[in-house]
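Every protein chain except one is present and positioned as in the full complex.
Chain IDs A, B and C follow the sequence of writing; residue 1 opens each chain.
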Amino acid sequence: MIHTNASGAVESLGLLPDHASLIVHGPDRPGIVAAVADVLRDRGANIVTLGQHSDNPAGGAFFQRTVFHLPGLSAALAELEAGLDRVVRDGLGLTWRLRDLSTPLRVGILASKSDHCLLELLWRQRRGELPITVPAVISNHPDVADHVRFFGIPFFHVPSAGADREGPEKEMADLLVGNVDLVVLARYMRVLSGDFLNDVGVPVINIHHSFLPAFIGAGPYRKAKERGVKLIGATAHYVTEDLDEGPIIEQDVVRVSHAESVAELTRRGADVERQVLARAVLWHCQDRVIRHHNHTVVL
Amino acid sequence: MIHTNASGAVESLGLLPDHASLIVHGPDRPGIVAAVADVLRDRGANIVTLGQHSDNPAGGAFFQRTVFHLPGLSAALAELEAGLDRVVRDGLGLTWRLRDLSTPLRVGILASKSDHCLLELLWRQRRGELPITVPAVISNHPDVADHVRFFGIPFFHVPSAGADREGPEKEMADLLVGNVDLVVLARYMRVLSGDFLNDVGVPVINIHHSFLPAFIGAGPYRKAKERGVKLIGATAHYVTEDLDEGPIIEQDVVRVSHAESVAELTRRGADVERQVLARAVLWHCQDRVIRHHNHTVVL
Amino acid sequence: MIHTNASGAVESLGLLPDHASLIVHGPDRPGIVAAVADVLRDRGANIVTLGQHSDNPAGGAFFQRTVFHLPGLSAALAELEAGLDRVVRDGLGLTWRLRDLSTPLRVGILASKSDHCLLELLWRQRRGELPITVPAVISNHPDVADHVRFFGIPFFHVPSAGADREGPEKEMADLLVGNVDLVVLARYMRVLSGDFLNDVGVPVINIHHSFLPAFIGAGPYRKAKERGVKLIGATAHYVTEDLDEGPIIEQDVVRVSHAESVAELTRRGADVERQVLARAVLWHCQDRVIRHHNHTVVL
Partner (left out) sequence: MIHTNASGAVESLGLLPDHASLIVHGPDRPGIVAAVADVLRDRGANIVTLGQHSDNPAGGAFFQRTVFHLPGLSAALAELEAGLDRVVRDGLGLTWRLRDLSTPLRVGILASKSDHCLLELLWRQRRGELPITVPAVISNHPDVADHVRFFGIPFFHVPSAGADREGPEKEMADLLVGNVDLVVLARYMRVLSGDFLNDVGVPVINIHHSFLPAFIGAGPYRKAKERGVKLIGATAHYVTEDLDEGPIIEQDVVRVSHAESVAELTRRGADVERQVLARAVLWHCQDRVIRHHNHTVVL
């Protein structure tokens, strides 16, 4: 069997043994960097990467991502977390979260007929470019089943049922809840209900086939052709109840001309969609993306 | 005197003696390329560049731009034009227009307080990168007067008069009508009336400081910050009565991040605006832009 | 069977029934466009796309690509070709070539261990984005065999034999000669001999993992890291006996920073390689690329 990630998974997925990423987020105030660095140093952790942002040093919001190396991380976690609670949460009034970077994220993928975004993710996962496992690909069409299974990944066909969203959504939630840390809509063409988003209970990333907020809704390449734009793009964003309005993680564009038909724009755009979605999923899985109001800070 | 274009103007403006550009536009049908090429060949013209587009070979619109060299062009023009009328207009039912590329276009520029787009155009003109003369820069603010006059270009201050657009627009029209072939709004911050556009009677190009159709209207950089986009852009378009809805000539974008404030987005965007507007004006002056419905074909 | 192109092949490969592309190339002189257009019109062909270039209208080289539609193309070809010989070859002293765009090009792919360029081509072919068939993928490593065969494409393992190029090259030539119209090196890591290039007798396209002429030869990403460049790139070019010196078809780059290791540059570069090679192969197969000295003109 060729595509197993059983042994050697650590290397092949870009996982980092004994490394963790720490996000600290909340109201800005003096001394946060020093306090966090002290907690880490006092427990023997070595800072590998530190990114920091303050949207207004005079009383705005503070964001920090710190990747550190700590030999024997799993054994040391409990004490470290207690320290963070005491110093960061109680002492500074900030929220923190910690992700063990030696463990892959479990990602469920929803697709429809298009395979380009789906295969890009599966191919990068197999190549070791995404620190994820994929317990399930679910589609409302059977078209991509063989290719998904060739990658050794379970495929589930959950047909749409016309106006009834509730049945298929319940079926999908049953497959996903408890089994995934993230859901990715890889050109899944149905609008998901707020109830489904609540039930699933993990972040959901969508790829929209336009440079949002231009061309919200259906048919963006046709609209782009009609408006005569000279660039087309794609946007990866977290899904909220407001369609195409969630926090943007990543965007990119490509130059087009009058000579390209809607079909050609669609093909050109597919290349952008693949790249943008892959970057957004990677950054989410590296815990580089912090949501704040309706924005993201990518550190 | 340093900035004169008096002698050597031909070289320094990128003008081409004995060259002309011919646009042919209308319903597609077989034989157009051959018919146009025959007219040119029969009068001794040598085709230098030919660009062609058909938006639907089975009954769509046909667009062709041909640049040709014809020694003694001005003496030969009348006969050539008669031939084009007979073959292209009467024979094929198409419109045509011909521009003598040895003559600069006369461009009037409207500005407000911002100097970046204005100076970019004046500097490129002096450097010989734009085949234009600038008979007038008009602004509703005096801020840019000294710099404009340093380039040896007439500056006119036409103050705004609150809600009364008619007075200032009439004053501007008096300066422009008959003296310019094109008007460029170089970050001119007043909305022009349909009456003014009619009175001026030449194409008007505007630079909008966003990637249209995203962030139509005022304050696009602030809106971009609020929406959390990862790219900002600029759009050069022909002005119509519908604000920000005219045919797009050129667009471009630049990558930004959460770390940039609205003021920084504005500065970053200014660099894009300068480049996009300069390209659009150049292409218009080379007669490379054909308007068709609400689009442009740039050949 | 899922991945057949048996029926509906025409649409799915972007093939165009009754369409052909005509390249005319040689010393520039007046009247070429008219003469070619007359030949096509007189035989009932309708020009769909026309691109033209002259590297020096006063006595340089002339390049023209014309795509035309001619109902009953295959029956009309002989007479059309005779007309082109008489008018274009004998009358104007130019070379011409004609490609029937209803027929896919047969492309042989050589690969090594890396799968990213190879799978990109196979996936685009299956998706209908490349007007090609792939009679053979040959690799000096067996790693990619399963994936190639999953696409329904024959895979041949031709191991390297140390310093002996002759044996493996002969074996590959036996598989390719007569069966392919183009050979693509999809990150094939062996240098091919001039004898092999002669024997194969069709164009060979390579993807080099740097922005040529920077970082010629082996290890470009390591060299890029050492030099501290801020952009890395990839170059698709025709293969000649001079390593990495053949005519460039397409190039692109991506921004990198000090924070990226050689391994990360390699992954980032792989994305550029995929896109650049796919574009170069597409343009070659659409007969848009004209070689002239050591350059290409892409029309």
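In this text, a contact is a pair of C-beta atoms (placed from the backbone, for glycine too) under 8 Å apart; a residue touches a chain by one contact, two chains touch by 3 or more.
From a predicted model like this one, the values you see are computed outputs, not experimental measurements.
The chain that is not drawn here is touched, among residues B:Arg97, B:Lys170, B:Arg222 or B:Arg267, by B:Arg267. Residues 30-34, 37-38, 40-41, 44-54, 57, 69 are the ones on chain A that touch the missing chain. Where chain C meets the chain that is not shown, the touching residues are 53, 55, 211-215, 227-231, 233, 247-248, 250-253, 257-259, 294-298. Although one chain is not drawn, its touching partners on chain B can still be listed: residues 2, 49, 115-116, 119, 123, 127, 129, 146-147, 150, 259, 267, 271, 275.
Simple rule for what comes next: only the chains that are shown with their structure count from here on.
A comparison of C-alpha centroids places C closest to the centre of the full protein. Centroid to centroid, with C-alpha atoms defining each point, chain A and chain B lie 43 Å apart. The residues of chain B that reach two or more other chains are 53, listed in rising order.
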